[in-house]
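Excluded from the complex is one protein chain; the other protein chains are retained at their positions.
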Amino acid sequence: MRPAWSVIFFTVSSGAGLGLLAILALLRLLAARVVPDGTALPMLALGLLLTTAGLCSSTFHLANPKNAWRSASRFKTSWLSREAVFAGALYPVALLYGWTLWSGTGGALQAICGVLLAALAVVVMYSTGMIYACLKTIPRWNHGLVPVGYVALGLYSGTLAALPVIAAKSGGPVPVALALALLAAALAVKGAYFVIFGAPKAVHTMADALPLGKKEIRLLDTGHTHRTFLTDEFFFRLARRQARFLRFAVLVLAFVLPLALLTVGVSGPPALAFVALSAFTGLLAERWLFFAEAEHTVRLYHGQRAVG
Amino acid sequence: MRLGLAIDLDTCVGCHACAVACKEWNGESLMAGPLPDYDAYGKEATGTWLNRIRHYECGTYPENKTVNVPMSCMHCEDAACVTVCPTGASYKRPDGIVLVDADKCMGCSYCAWACPYGARELDQDEGTMRKCTLCVDRIYDERLPEADRQPACVLACPTHARAFGDYDDPDSDVSRAAKGRSLPPMLEKLGYKPVNQYLAPRQAPEIKMQPPRPKKSLADYIRDWAGAGKGS
Partner (left out) sequence: MIETTSQPIAFEDTEGQEVKRTTCYMCACRCGIEVTLNREGRVRFIKGNRDHPVNQGVLCAKGSAGIMKQYSKAKLTGPMRRKPGSERGAGAFEPISWDEALGTLAERLARIRATDPRQLAFFTGRDQMQALTGLWAQQFGTPNWAAHGGFCSVNMAAAGLYSIGYAFWEFGAPDWDRTKYFMLWGVAEDHSSNPIKIGLDKLKRNGAKFVSVNPVRTGYSAIADEWVPIRPGTDGLLALAMVHTLLSRELFDAPFLSRYTNAPWLVIDAPGTAKDGLFLRDEAGQPLIHDRKQGTFVGGLGAGIDPSLFGEFDAPGGLKVRTVLTLAAGRYLDERYSPAVAGPQCGVPAETIERLALEMASIAFQETIEIPVKWTDVWGQEHDKVVGRPVSMYAMRGISAHSNGFQACRALHLIQMLLGALEGPGNFRARAPYPRPIPPGQLPENDEAVMAAPDKPLGKTPLGFPVKPEDLAVDKDGNPLRIDHAYSWESPLAAHGAMHMVITNAVNADPYPIDTLMMYMANMAWNSTMNTAGVRDMLRAKHAQGPKKGEYKIPFIVVSDAFDSETVRFADLVLPDTTYLERHDAISMLDRPISEADTVADAIRHPVVKLDRDVRAFQEVLVDLAGRLKFPAFTNADGTCKYKDYPEFIWRFEKAPGIGFLAGFRGKEGEKSLKGEPNEKQWERYIENGAFFSKHWEPGEQWMRHWNRDYQVKAVEATFIPKVEPIVMQIYSEPIQKFRLAGQGLYEGPKPPKAGDRERLVKYFDPLPDWYAPLDGDGADDGEYPFHAITQRPMVMYHSWDTQNVWLRQIMAGNFLYMNAAEAKRRGLESLDWVWVESRIGKIRCQLKTMEGVESNTVWTWNAIGKQSGAWGLEKGASESTHGFLLNHLISEHLPKAADERSLTNSDPITGQAAWYDLKVRITKAAPGEEGVWPLFDGVTR
């Protein structure tokens, strides 16, 4: 699939933003001392900023954004609608939550809002993942690990985004252990995904695409000389070397470097911001690869022997 | 009702008549168009088509066979393009035709991703999705003579390799054409139940051979023939 920067930035940025919101709400519920009132609001703001920036970016992917407001119409069947609905639901909750923080209205209302916010953030991330995972036409996406990965990476990157804010604002302990735990979880999910989809697979073959009852089907001519919408959309050619390099970059920037820096105990907002930025860069590469390596069944009709 | 096409791979010569007729009718159709062209006279001309003909080879020389495969929307019974569409622009009619209401489409291309067959193409000028409508504005247009209430591709096809009709009606053109000759659905295991059916290239007819006659020498032939003056 053609990596579209609007969508890549959207999923990375919104993922971090939503992760940050979820972590904020959970920390406030379970370990409020880590996130005192003065820290919570900037965290909330950053979370919403990242989420909104991502959502705005996603509209650049739309060829006819004036109809974007209709995107919630198919909640019953479309994960894209569900994502829109849940994201839409998240904002009032987040704002109410923010009001409780700002006004100091603690107690049950904040707790309820926090639970709701965390749940919605996770559901939105899951929905985003399901947008891809529900597509049977793209075997690399059509897998349970995909939404889990979106959630895990979102929580992980959201936590990393939270660290410099906490360090700057609260002056108290920084939840490094949590970050490391989420890093481990995200790495495990992503690692499992890479193991499963490391080598090209033949989930669908040309024989499935063209069940002519004949042996050895090959493309002779696509019937068009130049690029088409289909080739633009579904035919990203990724060199094997390029893929290897990018996987390495993902591993180093998103996981190894943050792990190393956090384990050696870097502290202070600038250093922690650097850790977060490294992870974001790594995740941008991860998301780019997620598209670039995905193969759509349309390729079978254009002569590719198998996709998977 | 399951309206769809039957496409006979035994007679499709790959002439692109259907694709061009489709482009012509639907390019200005209020239900399907416009179908813009890009860089039309330029370096790499391309454009929006609802039907593309691809050419394949099977087997190895000299036992090879060339197969031409026209592909357009299959109007799947379980059309994922419809269910994934977030805006409600893509919809399935009670007669089975899958359509896009361009007025609702936000151009996210998600439906095109969900379609296994490459049947949907984005109009990059208007930013909305295009697809085969089975010429819904021909087949129901009662102002047209009845014989013309057919999709443009079916009307044009010079080898009559395309038929249109309701697969739920055993007497329809498609049901009769497809009877006993259908190939398994393309990418069957995805489970979308494409309505269009492709008909298999047939086996070569068998010729009942005349019992062979022995070869003789030329002189014998001439003598026999000169005497009898007859052949078969």
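Chains here go by letter, A and B, matching the order in which they are written, and residues are numbered from 1 within each.
Here is the rule we go by: contacts are C-beta pairs under 8 Å (C-beta built on N, C-alpha and C of every residue); 3 or more make two chains touch, one makes a residue touch a chain.
These numbers come from a predicted model, not from an experiment.
A.B. asks: Quick one: which shown chains sit in contact with the chain that's not drawn?
C.D. replies: Over the full assembly, the chain not pictured touches A, B.
A.B. asks: I'm checking contacts with the chain that's been left out. Which of A:G54, A:G223, A:P258 or A:G282 qualifies?
C.D. replies: A:G223
A.B. asks: Over the whole complex, note the residues of subunit A touching the chain we left out.
C.D. replies: 77, 218, 220, 223-226
A.B. asks: If the missing chain were put back, which residues of subunit B would it touch?
C.D. replies: Subunit B touches the chain not shown through residues 10-17, 19-21, 23-25, 28-31, 37, 40-47, 49, 55, 57, 59-62, 64-68, 77-79, 82-83, 91-94, 99, 101, 136-137, 140-141, 143, 147-148, 152, 155-161, 201-202, 204-205, 207-210, 212-213, 215-216, 218, 221-222, 225-226, 229-232.
By our rule, only the chains that are shown with their structure count from here on.
A.B. asks: With chain centres taken as the means of their Cα atoms, state the distance from subunit A to subunit B in Å.
C.D. replies: 39
A.B. asks: Under the touch definition given earlier, write down the residues of subunit B that touch subunit A in their complex.
C.D. replies: Where subunit B meets subunit A, its residues are 9, 14, 16, 19, 44-46, 48-49, 52-60, 65-67, 69, 71, 80, 82-89, 103-110, 112-118, 121-122, 124, 126-128, 183-191, 200-201.
A.B. asks: Could you list, by residue number, the parts of subunit A that touch subunit B in their complex?
C.D. replies: 1, 61-68, 70-74, 77-81, 84, 131, 134-138, 204, 208-230, 233-234, 296-298, 300-302
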